[in-house]
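Left out: one protein chain. Kept in place: all the others.
So, chain A:
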Amino acid sequence: MRLGVDVKKNVIVTISSDKGLCGGINSTSVKISKALHKFSGPDKETKYVVLGEKAKAQMVRDSKKDILLTIAELQKNPLNYTQVSVLADDILKNVEFDALRIVFNKFHSVVSFLPTISTVLSPEIVEREAESGGKLGELDSYEVEGGETKAEILQNLSEFQFSCVLFNAVLENACSEQGARMSAMDSSSRNAGDMLDRLTLTYNRTRQASITTELIEIISGASALEG
């Protein structure tokens, strides 16, 4: 949705991996989260919800008091919507927010990942923005079926949207993690191979040099005895 929407309580949901060796994507996510914190300004309240061990390790160092919730071992079982919807439910119950900013790496190709921010607004802010016109102004033109009031349906819709957006973000981040790990491991294998070649040459040269030295000593010793 809209990053430019001005709200008082921002909650930044940072998505990262549990396992390492995946290149720089987790650092990128943490960097963008901290930048977003700075961007919101000093007078707004900004808190974190951290998914994944790697981001937790980096953020606990300087933003420990701002972290509301941390979740680890997300990928123990293969990712599915049920698990993410339970997680979304948990976050919605325990966290008070005006806007949720989900920071993740979107998979563009195996070597390119774009840091992306998805915004989910709370129902009150949606009402406020819809009435004031602007980007969400079209929401008012939609008829809302069922329920007692429009607000009830919008509340359900906002929760459903959050779980869907979180599912998308988690899947994209997992994909990016696999791609980043593949390219990181590929380049490290290549570097290790190069180093191995260089060291093999050095080893052979040194071995030959020591054999030559021995031979020279023996021959000069023998020629000293004769002459």
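Criterion: a contact is a pair of C-beta atoms (placed from the backbone, for glycine too) under 8 Å apart; a residue touches a chain by one contact, two chains touch by 3 or more; residues count from 1.
To be clear about the criterion, contacts and distances are computed from a predicted model.
**Q** Which listed name, "ATP synthase subunit delta', mitochondrial", "3-methyl-2-oxobutanoate dehydrogenase (2-methylpropanoyl-transferring)", "Cell division cycle associated 4" or "Nucleoporin 43", is the one UniProt assigns to the chain that has been left out?
**A** So the chain that does not appear here would be "ATP synthase subunit delta', mitochondrial", according to UniProt.
**Q** Check each of A:A35, A:M185, A:A209 or A:A222 against the chain that is not shown and name the one that touches it.
**A** Missing-chain contact among the listed residues: A:A35.
**Q** Of the residues listed, A:N94, A:S132 or A:N156, which one is in contact with the missing chain?
**A** A:N156
**Q** From the list A:A151, A:C164 or A:A184, pick the residue that touches the absent chain.
**A** A:C164
**Q** Which positions on chain A touch the chain that was left off?
**A** These residues of chain A touch the chain that is not shown: 2-4, 31-32, 35-36, 38-39, 80-81, 85, 103, 106-109, 114-119, 141-147, 153, 156-157, 160, 164, 167.
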